[in-house]
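What you see is the complex with one protein chain gone and the rest in place.
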Amino acid sequence: MAELITYREAVAMALAQEMERDDTVYLIGEDVAAAGGVFKTTPGLLERFGERRVRDTPISEEAIVGAVMGAAMNGLRPVAEIMFSDFLATCWDLIANQIAKTRYMTDGQVALPLVIRTANGGGVRFGAQHSQSLENWAMSVPGLKVVAPSTPRDVIALMAASVRDPDPVIFFEHKGLFASRGEVPDGELVGRLGEASVVRSGSDATILALAAMVPKALQAADELSARGIEATVVDLRCLVPLDTRTILSAVAETGRVFTVEENPRLCGWGAEVVSIIVEEAFYDLDSPVVRITTDHIPLPASDILEDATIPSVTRIVDTVTRSLD
Amino acid sequence: MAELITYREAVAMALAQEMERDDTVYLIGEDVAAAGGVFKTTPGLLERFGERRVRDTPISEEAIVGAVMGAAMNGLRPVAEIMFSDFLATCWDLIANQIAKTRYMTDGQVALPLVIRTANGGGVRFGAQHSQSLENWAMSVPGLKVVAPSTPRDVIALMAASVRDPDPVIFFEHKGLFASRGEVPDGELVGRLGEASVVRSGSDATILALAAMVPKALQAADELSARGIEATVVDLRCLVPLDTRTILSAVAETGRVFTVEENPRLCGWGAEVVSIIVEEAFYDLDSPVVRITTDHIPLPASDILEDATIPSVTRIVDTVTRSLD
Amino acid sequence: MNVAAVAGPDLDTRLRIYRMMLEARRFEERSYQLFLEGLVKGTTHLGIGQEAVAAGFSAAMRADDLTFCTYRGHNHTLLRGAPPGRLMSELLGRSEGVCGGKGGSMHLTWAPTGAMGSYAIVGAHLPIAAGSAWAAVERGTGQVAVCFFGDGATNIGAFHEALNLAVVWDLPVVFVCENNLYMEYTPIGSVTAVERPAADRAAAYGLEGLLVDGNDPDVMYETASDAIALAREGGGPSLIEAITYRHGGHSRADPGTYRPDEEVRQWLARDPIPMYRTRLAGAGASEEQLGGIEQSVEAWIEAAVEEAKAAPEPSLDSIATEVWADGGSRWRN
Partner (left out) sequence: MNVAAVAGPDLDTRLRIYRMMLEARRFEERSYQLFLEGLVKGTTHLGIGQEAVAAGFSAAMRADDLTFCTYRGHNHTLLRGAPPGRLMSELLGRSEGVCGGKGGSMHLTWAPTGAMGSYAIVGAHLPIAAGSAWAAVERGTGQVAVCFFGDGATNIGAFHEALNLAVVWDLPVVFVCENNLYMEYTPIGSVTAVERPAADRAAAYGLEGLLVDGNDPDVMYETASDAIALAREGGGPSLIEAITYRHGGHSRADPGTYRPDEEVRQWLARDPIPMYRTRLAGAGASEEQLGGIEQSVEAWIEAAVEEAKAAPEPSLDSIATEVWADGGSRWRN
């Protein structure tokens, strides 16, 4: 029987599922244990798995990420929480230079099965340093897998896949989605990395979206449908590995492509996806590929300003409509 | 009378020119003073400007970058050296979250006229952690200007422009170019940020390149010419501001576009440029835009492997030839 | 603690400090109310209970000195001279806000009077403060930078790098750890290798470990005056650990229930504002003087709140301004 749970609850369920299954799975981070996480994504785990496996850390992001790297080298499958994705910058050397490159530099001697989970994205009026969408930072670094689910079901399925993956995964949980609800089936749920999901089908245009942009793209597609435009919406779910097959076949079917990206424009994930489409499906395209992104600016804190900055349903609808005119 | 100098010498000349002109210009970094820099890019500056203005630091990248940020807030125009661009990761929070966002978050109250110079790029067999081409990291962060010159002349002109610029600039000096030579005119040299340079004109294809890829693109263009293909080569020089005018007009003239990027593929600067071209000059394109990049892997250390990984003249020639067949 | 009891400054200064603490307290109480009314969005981190640190320091600083603080920095920014109506407007995300609504509660800045920013990523501002002090030395301005941070910040790398650089370069910067015993929900003692997270580490930078009562405004004033004078005279940096307590939770989302009742009770009994009032009354301040200040602060805060409530919402055009010094946000030609 399917259950209706929140995205936030799904995080704890996913971690519990994996920690139950495999006693080498550990969770560390700031306030993850006694407090159950500042976003309440890890409540109950301390009580269930004990203080050795669920552990609070000092405010030492380099030590946190370094610790999971070292532990992954020596037999654990650790999960670290970095409270806000913005703080990935404080331990970026450990992530981008050490974790991402170690397997390659050692020619496979050292495996790093670890997950770094982090609260990503805007819409909650936290301002420029606590609201960034940084999936593209991780995507740009060879050696990192990059996951960003949009539904509670995918949170569980992809977290399970990430924890079981033999490579390092950066797992982006979207702050704006924590309260959203969705169905999850009973029993163990394990997904696969690198599979996009076609969440809506239409023949006029393809909208590629990620994380919190997926529900917006879906809503936009409904409004477009009312205007007679039928759009396919693809939830990428994973940026590395990237499901180029699904992307390219959607492009082939519609000939018109839009990305909806929460990141600021320059070098966002959509830039990469567009460059792939243009290189490999150029002759399938009927019109310019259009990227709908946050402007290339830091995010303002004020609600009015923030809402007008991140791509909105209206902006998606208007952009698609205008382009198809 | 024009003088023939190395790219390496140009760095010190540029800094000397600006420090002579403006006594609020300071230089700090690891081994920049007494040793003249580990790449010998700053010799003589200590002797000429004294130990207050040219200062060695501890190995504390966050303190170095934080120091120039604080100093820029309080009346200096400081220049920091981060020895290798790979180490930008160790102070990425200060750069991406603080320096880039402060002017915006304070609504213009705080200006940050500072330059972070760093040795970038591969080809010198230093391995995965000392060879990265990371211009795209900086490009992806709103609030940073991004400069990457390919010639001694541009080193001087664009360094001067960067030091005088009222906004923070990340200035990438390419390790593989330090020993290269070029002419510089006598007297003060001051360029402008955001102007690409068309270094070769041809009507069959446009090759967009940056830094160490510019001489390779030029050499490839010569070889292509021998095969009857005439290529325009654009040296972007600056990623932010980006000279989209020059790019788009080259595209319009040739209809065929190639990027040559030293960065690993995903989310490289070329992805962004391609997405702009496709959005704004789609109907000028005669064929798929092709990106020639380092594969999406960390750089290997061995010379044989490294040479086969970074885009080579042969690969450029072959790719362009094959695409134009 | 190193400073047990101090004479304190003259009565005028003490009355000024009393007023400052009261302003900070009312400002934060009202901002919390406005939060509950749905006018302040996002999050807020209140310094209620910690006002003695902010007031003692602000009173001891020179007009052109520079303050660097954290997201828990309403009090510092206000007391260093930010206009209260515009500060409150920023919390409400209005166009008149000190940062035009772009900064928000965690990023209050008022550069005209030296409030050089509230920093929301733990530890980042320590090297920045050091850098501003470096510029002060080089330009010969005589300014001192004061950098406030929490106990939790002592475990992050930037703390270490900033302290070392400041000492090696002999910079006029005063580092002030407001040790309120907790990070967000986790007690500092449970994740720190030493008992006093700042004071016990001063020696690692060749500094004296200064541990003071952060709830005593006179102690804070004297401590601040000494450290600032030392820095101004070229004596280099100080590291001060002020023990204090936040009355509420970490942020608006936190009821603070992880704290033992008895601990909270004891600290509420050490509320710096009534304690100081009693002390000042004993030291010759008249009920009229004290009551006058209190009434005046009530009027002051009402005016600030009214101003903020009346302030217009920011124009959407402002989104694209001030990324660059040219006023705009264009990244291309």
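Just so it is clear, A, B and C label the chains in written order, and each chain counts residues from 1 on its own.
Following the convention adopted for this analysis, a residue touches a chain if its C-beta (ideal position, glycine included) is under 8 Å from a C-beta of that chain, and two chains touch if they have at least 3 such contacts.
None of the values given here were measured: they were computed from a predicted structure.
Undergrad: Which of A:A14, A:V32 or A:L94 touches the chain that is not shown?
TA: A:L94
Undergrad: Out of A:G194, A:P215, A:P264 or A:P311, which is the one that touches the chain we can't see?
TA: A:G194
Undergrad: State which residues belonging to chain A touch the missing partner chain.
TA: For chain A, the residues touching the absent chain are 24, 26, 52, 57-58, 60-76, 78, 93-94, 97-98, 102-111, 113, 142-143, 165-167, 194-195, 240-245.
Undergrad: List the residues of chain C that touch the chain left out of this view.
TA: Here the touching residues of chain C are 155-161, 163-164, 167-168, 190-194, 200-201, 203-207.
Undergrad: Given the full complex, what residues of chain B touch the hidden partner chain?
TA: Residues 30-31, 34-35, 38, 56-62, 86-87, 89-90, 124-130, 265-266, 295-298, 300-305, 308-309 of chain B touch the chain that is not shown.
Note that in this section only the chains that are shown with their structure count from here on.
Undergrad: What chain lies farthest away from chain A once each centre is taken as the mean of the Cα atoms?
TA: In terms of C-alpha centroids, the chain at the greatest distance from chain A is C.
Undergrad: List the centre-to-centre spacing of chain A and chain C in whole Å, with centres computed as mean CA coordinates.
TA: Each chain's C-alpha centroid was found; their separation is 36 Å.
Undergrad: Centroid of chain B to centroid of chain C, CA atoms only: how many Å?
TA: The mean C-alpha positions of chain B and chain C differ by 40 Å.
Undergrad: Touching two or more other chains, which residues of chain C qualify?
TA: Residues 99, 102-103, 107, 121, 124, 157, 318, 323, 329, 331.
Undergrad: Mind pulling the chain B residues that touch 2 or more other chains?
TA: Correct list: 93, 97, 104-105, 142-143, 240.
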